[in-house]
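Other chains of the complex are left out, but the ones given are in their true place.
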C-alpha cells in the first residue's frame, strides 16, 4: 500500500493532514477522546469562544430538516478564561492543531479575545467567527458587511501573531466580496461556510419549532451551496481555504478539495457518527491511491468542466 | 468505556401496543451500562432522520454481550427500528449519560421508583440492581403507570423481581385507576414515605416528572428525575439538549446527555 502525503501547509499553519473538525461540532475534543484518536486529526476547531461565559438560547435549540438541521444554540460556551484553564490543558497532550473559534459582539471584544489567546501554549490558530447567525447583536453584522469584515480582521490582525482564519458567512449576495475583504484585512486563511439562516414551523401547533425563531442550517442539504461558494472563493483569492458544509463522508470531502479547499472540516456529521472524521481521513487517503496521486495538495482546485454533452 | 459501532440485532419483538423490545449485541454496553444510562441509536434511510435517538438501557446480558431497550414507535426512527430483523444492524453509541444515584446505605432506604409509560425500562434496571445488591425487596417500591393497560411495560419483569409493585392506569384498565401521583399521595397519607429514609426516582413524560417533582418537594423527599429532551449528539458537544437548572449563580443550562439525563428534581426549572 503506497503512502500518500497528507501534510498540508495553509499559509503559516501546518497541519499533519487536511481533516479538521468544525467548531461547535466537536466540543473541546475531550468529549470524543475515547472514541476518536485525536492524534490522527488534522486539527480541532473548538466551540465558539467568547470573552465571558454564555448560557445560550432557550430550548428548543435544534431541529432536524430534510437532510439537514437547524441550530440556534446561541454560543453557549465556558468563556475564554475557562477555555484556557480547563479545556486547553487536555488538548495540549495531542499532536493535532488546536484552532480557537472566537466570537465577539464588538471590535473590542474580538481584539481582547485575540490578545488573550496570543502566545498561549497549545493554541495554533484563531478562527474568527464573524458569521455566526445566532447572535442577536454583532455576529450577523460583521460577516455580511464587507467593510465591517475588513475592519474586524485588521484590528484582530494587529493583536496576534497566530495564524488568522476568517470564517465566512454564506448569507450574502456575493461571497467573493466578503472573502476579499477578509483577505484585505489580513486573513491568512479563509474557512467557509458557516450555516445558512432558516426556520422551521410546526403545522400542528402553528408555532416556530425553535425558541429563537431562526437557526443556522447545516448538513448534507447545504453541500451543493457550500461547494459552489468554496469554488467561487478559490477563484477570487489567493489564500488557502478550509472547506465545510455537509461533509458526511470522504467523497464529500474530496469534492471540497477538488473545488479548491486545501483542507476540510467535518461538522454536523460528528453528531451522528463520532468516528466520521477518521473515516473521512482514511477515505481521502484511499481515494488518492485509487487516483494514483501521491500528495493531497496536488488535487486541490483541480476540478474540470464536464465533458461537453457527455451522458450523465 | 463506550462504543460507537454497528451492532447486530439479536431479537426485536413486540411487548405492548406500538412498543417493542430490541436486543442488540454489544459487549461494551452489556458490561458497562448503569441504571439510567442510555444509548444513542441510529437507523437512517437516506439522511432521514439525520440524527440518532436516545433510548434507556432496559436489560443487560453481560455473559452474552447483549443489551436491550424498549421503544415506543413514535416517528421515523422508531418506525425504521421496528422493521429491523435478527441479523440486521443498528448504529449504537453508548452507554451514555449519568446514572440514578443510590442513597447509602441502600439497605436502609425506601427506594420509590416511579415510571410512566416507556419510562419504565431504566427503572427496571435500577430495581434489578437494588435487589441484586441485597436491598430487601419490600424496600423497593415501584409505581408503574400508563394511560391504558396495553401501554404499560415491564410489569411482568418488575413482578418477577418480587418488589413492592403498583400498577396504575388512567382509565383503570389495569391496576389502580388514576395517575402515579395518586399512588404516591396514598402512600404518603398512610405514612409509608418517611421523608428522612426515602429516595424517589422517576422516569416518564415531562408532565409526570414535574408532578412527581412537586410532590417530592412538598413532602420533602429527595427525588431524581430522568429528563427527556432531544439529543442530536448524545456526547455533550452540540448543546441541543439543554435543561434549565437553578445553580448557586442563578439560572443556567445543563446538558441532558452528559450532566443528565438524571437530575436532582430540586435543581430543574420546569417550563
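Order of writing sets the chain letters: A and B. Residues in each chain are counted from 1.
As a convention for this text, contacts are C-beta pairs under 8 Å (C-beta built on N, C-alpha and C of every residue); 3 or more make two chains touch, one makes a residue touch a chain.
Because the structure is predicted, anything quoted here is derived from the model rather than measured.
Counting every protein chain in the structure file, not just the single copies shown, gives the formula A x2, B x2.
We take it that only the chains that are shown with their structure count from here on.
Chain A and chain B have Cα centroids lying 36 Å from one another. Put simply, chain B touches chain A in their complex at residues 1-2, 4, 42, 44, 46-52, 91, 93, 229-230, 232-233, 235-240, 242-244, 251-253, 258.
Note for the complex: chain A touches chain B at residues 24-27, 31-32, 34-35, 47, 55-56, 58-62, 64, 66-69, 71, 73, 76, 219-220, 248, 268, 270-275.
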